[in-house]
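Complex shown without one protein chain; remaining protein chains in place.
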Amino acid sequence: MVADASKDNEALVMSSDPDHPANLICELCRNFYRLGWVTGTGGGTSIKHNDHIYIAPSGVQKELMKPADMFVMDFPTRSYLRKPPVHKPSQCTPLFLAAFDRGAGCCIHTHSQWAVLITLLVERDFGKEACFEIQHLEQIKGIGKGRGKVGNLGYFDKLRIPIIENTAQEEDLTESLEKAMERYPDTYAVLVRRHGIYVWGDSVHKAKAQCESLDYIFQLAVEMKKLDLPWL
Amino acid sequence: MVADASKDNEALVMSSDPDHPANLICELCRNFYRLGWVTGTGGGTSIKHNDHIYIAPSGVQKELMKPADMFVMDFPTRSYLRKPPVHKPSQCTPLFLAAFDRGAGCCIHTHSQWAVLITLLVERDFGKEACFEIQHLEQIKGIGKGRGKVGNLGYFDKLRIPIIENTAQEEDLTESLEKAMERYPDTYAVLVRRHGIYVWGDSVHKAKAQCESLDYIFQLAVEMKKLDLPWL
Amino acid sequence: MVADASKDNEALVMSSDPDHPANLICELCRNFYRLGWVTGTGGGTSIKHNDHIYIAPSGVQKELMKPADMFVMDFPTRSYLRKPPVHKPSQCTPLFLAAFDRGAGCCIHTHSQWAVLITLLVERDFGKEACFEIQHLEQIKGIGKGRGKVGNLGYFDKLRIPIIENTAQEEDLTESLEKAMERYPDTYAVLVRRHGIYVWGDSVHKAKAQCESLDYIFQLAVEMKKLDLPWL
Partner (left out) sequence: MVADASKDNEALVMSSDPDHPANLICELCRNFYRLGWVTGTGGGTSIKHNDHIYIAPSGVQKELMKPADMFVMDFPTRSYLRKPPVHKPSQCTPLFLAAFDRGAGCCIHTHSQWAVLITLLVERDFGKEACFEIQHLEQIKGIGKGRGKVGNLGYFDKLRIPIIENTAQEEDLTESLEKAMERYPDTYAVLVRRHGIYVWGDSVHKAKAQCESLDYIFQLAVEMKKLDLPWL
């Protein structure tokens, strides 16, 4: 029986377990705020737990969120089990769902300035996605080989992250995000030009660690550019 | 009946509610200190709550403020309801009032280095305000369309923040700040050359979020300049 | 009666008052560590309270210090009232005393990278001290006019901070520090080339605020240099 979203359904988000998705999203976003990833209510985070999708609301101060602020969606039916009336659902929802459709357990959207700068440093490739490429950095080992593959990229593997063009409405990114996911079936991230990045992973731990590794690589790549050091 | 400012009037600033203006200003300023916005007693914050204006004092360590340090002014009469004798009122007071006169619920003044660098990168325009302009950044969506207008700027809207010239005394900025507010009736912020920025919003939440979004955009714009990436 | 430094004299440093000098030095240094000023046991802080000088020891992790780690010196006789046997006295001691001789209530020594970079960007002036000069920044108002003068520098005043050459041993800086203090009687700070800065103030509050304002100005000045923006 599916819960009635017009009810509060507090039980879906209230737990004393720090690893409950509603608690984890709050804790992650406090950390992401300190990292400059969700400044000024930007960015977002979503966790899939069995058939439940937990989503941070739109337009709130991400570092101050509480479990009661969370939206909960039933994954098979895409219907809300919980919709806090004071909040608007995240415009990122269809993008998070695209990641969950491909097996992700957690999807993180940041407005990291390093990610945005990378999208400005890689030229547009008309007709298809542009692509950020870098190699020979130990931190590349922090990124998985791809869905269904065992283990992570190696030091001699080239990291490739597709870049899609931004749209006026965030939800209109869904089609090009899904296309990029099809053309780069092994990627765990898609950059959005002048906007930020979507990073996902099989679990919360992996999504967070991959998001951190990518941000580290983007910052390093920007500093390399300032120092005239080549990426490849 | 108006309170007598020669009395302590502690009741105006003592509350166990974390959302009470006197508590919020202290909490915000601790955060602003970590962000480098109120270094060395610089900057300030003011909240309008009904007819009461709460103002952080001048020349104190902003990260260590306590509710008892707050000044409280009666908005209609501009008379102090509370004046802690150990402190001096903020020189920013007339500038905060200019924002409240235009419907703001909170006004934040920072000395952010990114804001100062932006004012140094935009040339003076004799006879009128200079203006920082940038477009095609997702974070622009974090800024409201303007007073009395519904919703925020869109991705394809150009962000324009006027820049006024600094004066010897902070209170002497009032006239040019008000002029800039009239010429840019939709702006929620005015940059002050070689000094910092004033940012306001309909509520504490909106003023803070807009201040963060603008600071993010200024930092990004400075990095873009270092990397020879154009703003427009 | 002067205390016997061979005794522990714990009473000199143990207090439940957070504003007791031994507590303040620990709290300040935790903050300075986060600011990158006392990295790797570098830097130091000293407070004069009546006739007692409290000094952080040499070579300890500054962010982990406890009141029991403090040295205490009798100012008139320059004899130690407390010398924790596990620690070495700070090599900065004679430099701190030079500031106290000129009326300071607190002296802070940092290895701030911005301060060091400024000393590298200002050329040596053989025969006398080099001098960092900058003007037209609001934050200059955070610096006092000089000993015995009322109030702070104004927006149109030029900030001048002398730079002395480094020596092999920190205590050998004392003579040139004192000379710089004599030639720049209004300064509250002396930069040490390739080393850091000494900043003092009439009180702990003022020394800290001046140290923060100067560091802000140095960081801004370095960023201005990267962006080809002139200091004067």
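We just call them A, B and C in the order they show up, numbering each chain from 1.
Keep this in mind: a contact is a pair of C-beta atoms (placed from the backbone, for glycine too) under 8 Å apart; a residue touches a chain by one contact, two chains touch by 3 or more.
Everything numeric here is computed off the predicted structure, so don't read it as measured data.
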Next item on the list: List the displayed chains that the omitted chain touches in the full complex.
Entry: A, C
Next item on the list: Please pick, from A:10, A:175 or A:223, the residue that touches the omitted chain in the full complex.
Entry: A:223
Item checked: Those residues of chain C which, in the complete complex, touch the missing chain -> 36, 39-42, 61, 111, 113, 116-117, 120-121, 166-168, 192, 194-196, 222, 225-226
Check: Which chain A residues would touch the chain omitted from the figure, given the whole complex?
Finding: 136-139, 142, 154-156, 205, 208-213, 215-216, 219-220, 223-224, 226-227, 229
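Keep in mind that, in the parts below, only the chains that are shown with their structure count from here on.
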Notebook entry, point to check: Hey, how would you classify the chain contact layout here, line, ring, star, complete or other?
Noted result: line
Margin query: Between chain B and chain C, how many degrees of rotation does a Cα superposition need? Round to steps of 5.
Written below: 90
Note to self: Suppose each chain is reduced to the average of its Cα coordinates; what separation in Å results between chain A and chain C?
What the structure shows: 45
Note to self: Based only on mean CA positions, could you tell me how far chain A sits from chain B in angstrom?
What the structure shows: 32
Next item on the list: Note the residues in chain A that touch 2 or more other chains, in rising order.
Entry: none
